[in-house]
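Of the protein chains in this complex, all but one are displayed in their positions.
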Amino acid sequence: MNPAISALLFYLFALAALVSAIGVIVLRNPVSSALSLALCFGFVAAIFFNMGAAFLGITQIIVYAGAILVLFLFIIMMLDVKSEDHTSGLLRHSVVGVLVAGMLAGMISSAALRLPGAVGGSCPWHAFTESLCSELCPAAASTDPSASELQASISAPAPYGGALPTLDPAKRGADAKLLGQNLFSHYNLTLVILGFALLAGCVGAVSVGRRLRRD
Amino acid sequence: MLHNLPWLFLALPLLAAAIDWLLLFRSPRAAATVSILSVVATLALCVAYLAGLQTGLPDVYSWLPIEGCAINVGLLMDALSMKMMLVVTGIGALVHIFSLGYMKDDSSNHSRYFAGLSIFMFSMSAIVLADSLIMTFIGWEMVGFSSYVLIGHWYEKESAADAAKKAFITNRVGDFGFLIGILLALGVFGSLRFDAMPGHLAIAASGPLLTTMILCLFCGAIGKSAQFPLHVWLPDAMEGPTPVSALIHAATMVAAGVYMLVRLQVSMGTDVFTDTACSVIAAVGALTSLLAALMATQQDDLKRVLAYSTLSQLGYMVMAAGMLAGEAAMFHLYTHAWFKALLFLAAGALIVCCHHEQDIWKLGGLRKKMPLTSLCFLMGTCALIAFPGFSGFFSKEAILDAAWQTSMPLFVTGAVVAALTTFYMVRLCLVTFCGEAKSEGASHAHEAGSTMLIPLLVLSVLAIVSGYGFIADELVPYAGFHAEGVEVGVPFFAGLLALVVGAWLAWLIYGKSAHRDPLGDYTLARILRNRLYIDAFYDKVLVDGVQKWGSYIITCVDDGILRRIIGQGLGLLTAWVGKLLGKIQGGSLRGYAIVGGIGVLLLIFLLAFSIKL
Partner (left out) sequence: MTPLSHYLIFSGILFAIGFAGTMIRRNVLVVLMCLELMLTAANVSLVGFSRAQGLEGVPVYDAQTLALFIMAIAAAEVAVGLALIVAMFRARRGVESSSLNTLKD
């Protein structure tokens, strides 16, 4: 696929995913929230496809959109949950929540932009924190040439900046196979433990959700 | 194995005490047997060593292996300690046997009594055989404890319990100084072993430091040997059983202070004893000797007279030690141990036979009813008042000789004390043994039993002969002791004059039978009878003062600061913080999420922006 089209598709899907994610928390009816979440997961799955992780994208659709979301909807229907009404403190909580979440997003973004060799390293937030750090702990901020050399040697390939390395189109079809090989060779034990965790989750769900005998 | 035989000196009494206390608590007869066996065995061992038994040096056990001043537990076997052991175990054995008769009709627990005696023998042996000041101190504290137990043997009696506490607490005051002195000695010599503190090591130290060290060590002697101003516990200690008074509060334990001083002089050398320190020690000894003799003249209790005379004689010894006449001090210690034990045991026999009547003005006429006991008491008295030919005569002459050569005031004090001693002892004998019986108990008196008489007779013989050169040279606990023949000089005549004047005055005043002291109405006599009001002063000023301060501290510190400010204040603070934190813990899930989110923000800030790798 043309890289430019691929990039364009990513931005489109990302925007759509973010909008539908906002829909999850803004819509008052839980059913609408759940559907919006399904939409969001779909777009994320599309992004996975776009990134070449085909197996994960399929799993995302099957597990999340297929199983989990259905489970959510099922519970919502079963409990007959009404849409949330406005109560006191909603505005206050919303303001604080948006503020905290906004700061979080800003921090993550600026950290992402500060990656070694990243483009747009001169964002204002970055500059601000830089000056703050050097003011708070000048010793740590002082550029020690040997330390920076060491850092350079550690992250020598530094692939984080710039564009992602391109995938070999010939090996695209082998995605599931390679993932499976990795999963069943290196992470076999972890996989078994994960199976037990799922089993424990099932047992726990049953024991918690079962109706207690009234006697 | 054999070279560890001396450890039996400590092991046997301790074992006996443990057996008495733990196994034989309900069978007093067996307990007494065990104790007597242990003390007789140690006596035999001691005699064997003095007769020339050589087993080599006993093992030294490492106790605190501190770098630079390792503290070991070891025994020091030299002439001083072994001959002192003979005095201790010899009198100990006699007192143990005497106790059998003395305690026969007593209703208290004999196992406890004999266990106490054994633990005392153990502690005293530890002092005598100690090879370092630390060991001495440990023994020092243990004799304090056993003395406490034995004074308070009849603890149902309030006066006995009080006396026990008084003895213990008063000794603590002295022990505090002693401990400081030990630490100073460690600083000066770098070691506390008696064989590792020669005087030349101390030359580098300054005079004032040495004086302080010696005087601090002397504090221990002040407490244990009951010197002024800590002498107040000894007369009260007479509340204990009389054999205990004979063993602990006359012959051995109270002499430990003198022994310790002489031990220091032997091991450190007399150079370390600065002039100031010596003057203070001699002055304290002389003052104690004089005051105690004065107070003794107006006491009415049989045992208290003897107690004050013990104080007075201890003052003599300390004075001799202060004059650096360790030889004379140990000579007097040795003769005094025998004849004072004799006096106390004889007094004990009198008391038992007169149905626990101790007031001398209610006794009387015992000469006829208890001839043997009276004779023994008379022998002891003659030795104490230094009648020529008796043991006390030789040792007192030695001290007066030393005083004559050292300082005039000390000599005069010594002579006056000798006169006073004769005065009060003759008074005691006249009132107790002559005239008519003045109470029910005394009129029904009878001769003591054989378990009491045998120790008395043995001690009587020793009280007479122990001063003569052929015995003294062998047995006086001082290396290379040689009994000088009595020189006819100023000290000799002074002693004789004191004897004659004291006896004549006493005969003049107390020769006629009376029911109360003819001198009792004079102000001076009243002051002396009330022990110069020193005890009252301590009670009023020290005890009450301390209690007042204590209660002030309780109201101020405890109630005010601790309870009000800290207790309640902390409570209020905690409640306030709790309320504040309770608001956060409001049960609102969203609130928790927000707080958690802020925490996550901080974490990210710290991890991604603040910490530079």
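Think of it as A and B in the order they're written, each chain with its own count starting at 1.
Rule of thumb we're sticking to: a contact is a pair of C-beta atoms (placed from the backbone, for glycine too) under 8 Å apart; a residue touches a chain by one contact, two chains touch by 3 or more.
Here the structure is a predicted model, which means the values were calculated and not measured.
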Touch list for chain A against the chain that is not drawn: 3-4, 6-7, 10-11, 14, 17-18, 21-22, 24-25, 30, 33-34, 37, 40-41, 44, 47-48, 51-53, 55-56, 59-60, 63-64, 67-68, 71-72, 75-76, 78-79, 81, 84, 87, 90, 93-94, 96-98, 100-102, 104-105, 107-109, 111-113, 115, 118-120, 159-171, 178-179, 181-183, 186-187, 190, 194, 197-198, 200-202, 204-206, 208-209, 211
Hidden partner chain, residues of chain B it touches: 585-590, 593-594, 597, 600
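Everything below uses one rule, namely that only the chains that are shown with their structure count from here on.
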Residues on chain A engaged by chain B in the complex (per definition of touch): 93, 96-97, 100-101, 103-104, 107-108, 110-111, 114, 129, 132-133, 136-137, 140-141, 151
Touching residues (chain side chain B, partner chain A) in the complex: 590, 593-594, 597-598, 600-601, 604-605, 608-613
